[in-house]
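For this view, one protein chain was removed and the others were kept in their places.
Showing chain A:
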Amino acid sequence: MPVKSNYVENTSPMFSILSPSQCEEILLAAQEVLERTGVTVHDEEARDILKKAGCWVDGILVRIPSAVVDRALRSVPKRVTLCNNRTGSRDVHLEGYNAYFGTGSDTPFTIDPYTGKRQRSTKKSVSNACKVIDALPNLDFVMSLGIVQDVPLLISDRHQFEAQVLNTSKPIVTTAHDIYGFADIIEMCEIMAGGVEELRRNPFMTLYAEPISPLQHAWEAASKLILAARKGLPVVYTPCVMAGGTVPATMAGVLTQGLAESLSGLVINQSTREGSPFIMGGVFTIMDMSSTIFSYGSPEFNLLMSSLADLAHYLKLPMFGTAGCSDSNLVDEQAGIEAALSIAMTALSGPNLNHDVGYIEYGSTSSLEFLAINNDVIGMARRLVRGIKVNDETLALDIIHKIGPGGHFLSEDHTMKHFKTETYYPSLIDRQRYESWLESGSKTLFERANEKVKDIIENYEPDPLPKDVQQKIRAIVERSEQKVVKS
């Protein structure tokens, strides 16, 4: 064996938008926004906590000295682990460049796979969606993929959570209307985990909250950040900003203000209890100045997502990203293009917990067929990111020499050993020859996805929750319903 020095190996593709110097400049700019402009905090308790932490509170306006932000960045954990909600198996490691994929939660509408019609999402549609997510191997976590709207709306969050846990064992990112909703959901989770401490040690869920841009933390958001810290449970905090609308039109301005919103949320969270798990989110995109939509498919959306991932890595914060979604009003060529670009860029950039797979109509509608198609796209992206191994075995000089000019590699042990790991085989993407495709019904990708989704809904059985746990969860849902009826 020769000695080999100065050898540089890429074990994955290398990809970044921002350099470390640019990340530092944006961080300092965001800190300047917090120190100079400040944020409004519409929650008295949060303002008290911030004041005690050294922030300058003037009415509802809170300005945050840079030292307070620095302290929060030091105390926040660099990693968060999420578990399987049935077995407690520690599956999802939100750290470094690990990219996981899952759905989103807040689409008011969904496409019914049986009628093809856009309808309001229901407890049934959320249950079906969770089954499909549970069955698709490339999806790592669950958000409800719809707002449950066929129950009393004020406590629909409890129903939504029940629909999720009954139908999937994957980790759950959960929304709630307010801290009372979260308290009920956390109680359900503690029952599932077998206790308060057990849930904290092996969390299978993370709470979700978001500020309102520009630079506002509503009561709901601030109180959720505080509750999560007190419970020692992870919380995702996601500014949803649109360039030219709620943030400046320039990409660097978007990153600066968006980061300022995230960091001020981090300060509320860490000032409540240092060391609380916190996941920095960010759906940063443009407002389309013609239709005024919040774009889920523009190139700027991808550019901002990747650059925010660079910032998250620079700050060593776990990050919640967005991918596999589209502005298109149906699952068409546009949807495929937009989802593939965003999934590939996300996989290359490495934000950790990437949601909204399966969204169409700029985040207003979900499609299970789109989800199933994106399951394949995620598989393809995972293959891209595995890169190319270069060593004696893979250079395969002996095999090349053995076969020589002419001949073939099909029956070689080397081929048998490597072809399955070196190549990815998607499930819905079609590579049939023309005649076979004709014989199998000349189906489009969408039609194949529709069949797959219906097959899962009709035949797939998720791991059941123990009966007694189901009953206890039901009791909490019913208790919340009675409170609403009384009030």
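The rule we apply is simple: contacts are C-beta pairs under 8 Å (C-beta built on N, C-alpha and C of every residue); 3 or more make two chains touch, one makes a residue touch a chain; residues count from 1.
Definition applied: contacts and distances are computed from a predicted model.
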Name of the absent chain as recorded in UniProt (options "5-methyltetrahydrofolate--homocysteine methyltransferase", "Ferredoxin", "Glycine/D-amino acid oxidase-like deaminating enzyme" or "ABC transporter domain-containing protein"): "5-methyltetrahydrofolate--homocysteine methyltransferase"
Sole residue of A:75, A:216, A:427 or A:470 that reaches the chain not shown, by the stated touch rule: A:216
Candidates A:6, A:21, A:115 or A:291 - the one touching the absent chain: A:291
Residues in chain A touching the chain absent from view: 42, 108, 120, 147, 149, 153-154, 156, 177, 212, 216, 218, 242, 244-246, 287, 289-292, 364
